[in-house]
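What follows is an incomplete set of chains from the complex, kept in their original frame.
Chain naming follows the written order as A, B, C and D, and within any one chain the residues start at number 1.
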Amino acid sequence: MTTAFEPLDSGTIPRFAGLPTFMRLPVAEPAQVDIAILGVPFDLGTTNRAGTRHGPRELRNQSSLMRRVHHVTGLSPYDRARVADCGDVIIDPFDLMRSLDIIAAHYDGVREAGALPLTAGGDHLISLPILRGLAKANLNTRGPVGLIQFDAHSDTYDSFFNGSRYTHGTPFRRAIEEGLVDPRRFVQIGLRGAISDAGNYDYAREMGVRIIFIEEFMARGVEDVMAEARAIVGDAPTYVTFDIDVLDPSQAPGTGTPEIGGLDTREAQAMVRLLDGLDLIGADLVEVAPPFDPSGLTALTGATILFELLCVLAGVVEKKKGAR
Amino acid sequence: MTTAFEPLDSGTIPRFAGLPTFMRLPVAEPAQVDIAILGVPFDLGTTNRAGTRHGPRELRNQSSLMRRVHHVTGLSPYDRARVADCGDVIIDPFDLMRSLDIIAAHYDGVREAGALPLTAGGDHLISLPILRGLAKANLNTRGPVGLIQFDAHSDTYDSFFNGSRYTHGTPFRRAIEEGLVDPRRFVQIGLRGAISDAGNYDYAREMGVRIIFIEEFMARGVEDVMAEARAIVGDAPTYVTFDIDVLDPSQAPGTGTPEIGGLDTREAQAMVRLLDGLDLIGADLVEVAPPFDPSGLTALTGATILFELLCVLAGVVEKKKGAR
Amino acid sequence: MTTAFEPLDSGTIPRFAGLPTFMRLPVAEPAQVDIAILGVPFDLGTTNRAGTRHGPRELRNQSSLMRRVHHVTGLSPYDRARVADCGDVIIDPFDLMRSLDIIAAHYDGVREAGALPLTAGGDHLISLPILRGLAKANLNTRGPVGLIQFDAHSDTYDSFFNGSRYTHGTPFRRAIEEGLVDPRRFVQIGLRGAISDAGNYDYAREMGVRIIFIEEFMARGVEDVMAEARAIVGDAPTYVTFDIDVLDPSQAPGTGTPEIGGLDTREAQAMVRLLDGLDLIGADLVEVAPPFDPSGLTALTGATILFELLCVLAGVVEKKKGAR
Amino acid sequence: MTTAFEPLDSGTIPRFAGLPTFMRLPVAEPAQVDIAILGVPFDLGTTNRAGTRHGPRELRNQSSLMRRVHHVTGLSPYDRARVADCGDVIIDPFDLMRSLDIIAAHYDGVREAGALPLTAGGDHLISLPILRGLAKANLNTRGPVGLIQFDAHSDTYDSFFNGSRYTHGTPFRRAIEEGLVDPRRFVQIGLRGAISDAGNYDYAREMGVRIIFIEEFMARGVEDVMAEARAIVGDAPTYVTFDIDVLDPSQAPGTGTPEIGGLDTREAQAMVRLLDGLDLIGADLVEVAPPFDPSGLTALTGATILFELLCVLAGVVEKKKGAR
């Protein structure tokens, strides 16, 4: 379709050369592209081990290892959509609330520009302002969005530490409260790990969120779970959020709150591929914390998940273009 | 039940703050609690790569990431039993035999105090003096105990290096010889890896120990294997020993004798949960060697297995209390 | 059979002592043994992250952890064949083409000496000169060899960077072109990961190579896939090449081109064991890059796969001896 | 003097055993001791690489390697003063300003209790609330305190990021503005590294702060520089703050803003010893960031500097006791 927004050719320019943009793509403005890959270097929502502020840079770095064409579909996202590295959102490391506003405004602009955002976090709190930024037009016309969340944790706590309501453990309660996400079109996959109190999941359950613990996932398998997830969100607009800690920490050690007994990457890749055909309005990959990732494996894994998500989003773009 | 023996609340006191006791619990004496978590910083039984002397400290450190309530049962061990960090057994790093006596005496005291011991090792030789300490009363009344061992290795060699009979490769032969363990109520799960000679497993087999290699485990699955294991030990007193090297080294690299092709943590967690209802007299988690665990993943995994074991032991306590 | 070619006894000489030869074996000439373990410290074929030149040394180092007897078969390769560390092939780090000639000549010598070669690489380009060295006699009498390749990548590109035809992404196209490998007796297992262009696999497919992607493997399982692989190569002479990157990078991070979503070691070990009975003329284990393997896990995994391959090759030796 | 506040005896209890309190000391309340060692796990003031929230724990851990008696003086601080680990100040990771208040109140309490505080940070912003907490009584009676700062940076910027005035680059401007520190009795030693603008040091210079760059230090040497520093602060109450980044990053890599060309530890130790005899009201060691300190060397260095500072503070205690 277009050759302007192609990754550098690794058969000509070695992977170790050049600036590490996402996927070795050109830098551009959202208005120039169909899919904008953005970084949100933010960890002000982190309760324990910080470091996701360094996530976007290392995800860019490891994304130099990505290639053009998905081996299962035989399709290249770059043939189906214009894609670029649209830079980082510049947050304020000393003002959490102001940073949330900056992010929301930025994504409002991305949406206005007509690009689908694919985001490299940052901690999980960033999903909240992203949803705010993406939701405005949608709320006027089609209501709250659906949400598919791959995660070890529900992130629907109410507050921490003297009533802090904006943390990486609370974004999706806020998103429900703010009417950004329809809890009945909201599915969480891969949850596990001990919880602070027995009522931890009550809010989500009461609101109608479907929680699929790792144990249920293991019993049912990828296809069955994803069939249900697809049915839950239906064909209305849906956002996808992928917390790297849904994966087993052997495959993604560099994260703030690792939980053993997680998804393996084969399962995760298969599930992301089964997002194909949904009406996705964007996606994010969050919680990569490079200071806890000495080997770079977490960032490599994250970059590959970003590529998988990109391939799905490119399908959305192609479908919409065909529909015109 | 009790609020005195609760972990620090991570919603008030950040996980990175405070002294790293086991599970962020208070420090107490065994006589004050139902379950005593103890460290045994010992590696004098190690034949090759030492370092488990540093295990208890790093297990404590990573256990700061644990939470209160098990997500599958919805139960908190701290609601079911009084639990505390009962400190380390102070061994003598220059005298293996004396250290074994110190450990045995210490666990005799724990048993006398009426607490179930949950131990963080230390190399696998520590299971021998622990069994000695726990067995005295039992031997008088009910005979040798049953044993469920999760391990890559049988640890039933006779001796190494000029006839050393007390090493981390020999504890369970000694335990059988000393009448501490009933070999017909002894099951080993997850064994694998090349062996020194073809007769390596002969002693265990001749004594009636049931060995379930990883290959058999893969063919049968968690439920089937654990049903057999439960049948083997029956409802008589049983000890559980979990060698971290039963896990795949991608999930537990920091150990002295890693063997590829191991259990994954999802399988291991499921198996530990299926210990529920057995008449357990204690449990240990051994062979975490921090000098070979730069990322801390092994200690995190070990701390989580300790939490899983704690939940099972809390069930034992609750059951016994109910029976009174 | 022979006691001269035995590993050092780890019950007498601690694993940490002594020179780290492969499997703690004696150093010998190929003519003295049935199976020659050789190192090829070479990474001149690497397109991105180099470092496999250091592979043989670290594989030797970690092989100190290996033992004598396979736990599934109960057999020791050292009882079935004479095996030794036959040293490194001394390549020229400033001349790729000359190095290929050196390697080919060296393996021609090994073949002449009557030993089966088991090679520790080195990047994947080394398989080409090894096949050259092994093929001469074979080509005269029985034609091109069969090939079973465990790999994340097809390695059948035509060229890179201004027409470089000898790289670690091209050896098997060259091997087919040179008549060293029969593409209809060539099976590739475990492929995955994005590709540079949609026609990436066209050459291999057109030549008749059987490609089994990880997705097909997951659907069918070890036994089914290996039954097909065995049928493809039949009972004619066959070579086995094992690229460590076929494994998941959580189990083998130290490699130049890691791809997430790979084989796990349990699957890989099971598949290698199912090579038993084939008419193998040699095997290699390639792409271990120690500078990217800080924990040593990749080299440990590689050393264990070498041991598995050795056990299979020992069966070949024994069978041939019995046939005399 | 007292035996109750002694480190564990490492000839009886191995260094690897037991809870890692500071210096292996007992845990106590400030009112029980002459010198309170406290942790302030805080990094909310950090502009780039966070992680000092984990500093106190690792400083405690490495302090297990410390011993009792200073080898130069032959004196033990534990013979001269009662010293204990007085725990961590529990900050609020989501509220910088509230955390500063918590810290100030805590140190007000330490001062009220009559203990000299020795603090393990935490980023450098913590010195501000510590000075607030310590200053109240002093301001009433003797005016602002003197300050000796070992640091690569002046930390007297006005603000960052949209006017944030409370960061680890601004504490000492605030301290001067608030009248906590007398700028004419304030000396900064070891400054170096490029600066954001040429006027970076203007405020400090205009206020009368004495800045001794590393270049001047190298030309003059330890004794001459410390003679001047002692003269500047005189015999009035003085606080000491030691930012670990004053040291060369080869000796202290684990810090957020490393600057090459720093002090070496021999120089730093000699300078700290030359604080002896000053009227010190407390001291801190800040900016140890364990996520950037994989080898633990920075924490070991920090723990040793804490011991050196402790020895100096013990002299203050002894002197005051003698004066009574």
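Heads up, the rule we're going with is that a contact is a pair of C-beta atoms (placed from the backbone, for glycine too) under 8 Å apart; a residue touches a chain by one contact, two chains touch by 3 or more.
These numbers were taken from a predicted model, which means no experiment stands behind them.
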Message = Counting all identical protein chains, and not just the 4 shown, how many does the complete complex contain?
response = 6
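In this text, only the chains that are shown with their structure count from here on.
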Message = Counting contact pairs by residue number and requiring over half to coincide, which of B-C, A-D or B-D is equivalent to A-C?
response = B-C
Ask   = So what's the Cα centroid distance for subunit B and subunit D, whole Å?
value = 42
Key: Junction residues of subunit C - those touching two or more other chains   = 248, 250-251, 264, 294-295
Message = Which category does the touching pattern between chains fall into here: line, ring, star, complete, or other?
response = other
Message = I'd like to see which chains touch which, written out pair by pair.
response = A-B, A-C, A-D, B-C, B-D
Note = Per the touch rule above, subunit C residues touching subunit B in the complex are 9-12, 14-16, 65-72, 74-76, 248, 250-251, 264-266, 269-270, 294-295, 297, 300-301, 304, 307
Request  = Spell out the residues on subunit D that touch subunit A in their complex, using ranges where they run on.
outcome  = 43, 46-47, 49-51, 53-54, 92-96, 98, 160-162, 164, 166-167, 291-292, 294
Key: Touching residues (chain side subunit B, partner subunit C) in the complex   = 47-49, 160-162, 191-198, 200, 213-215, 218, 248-251, 253, 257-262, 264, 292, 294-295
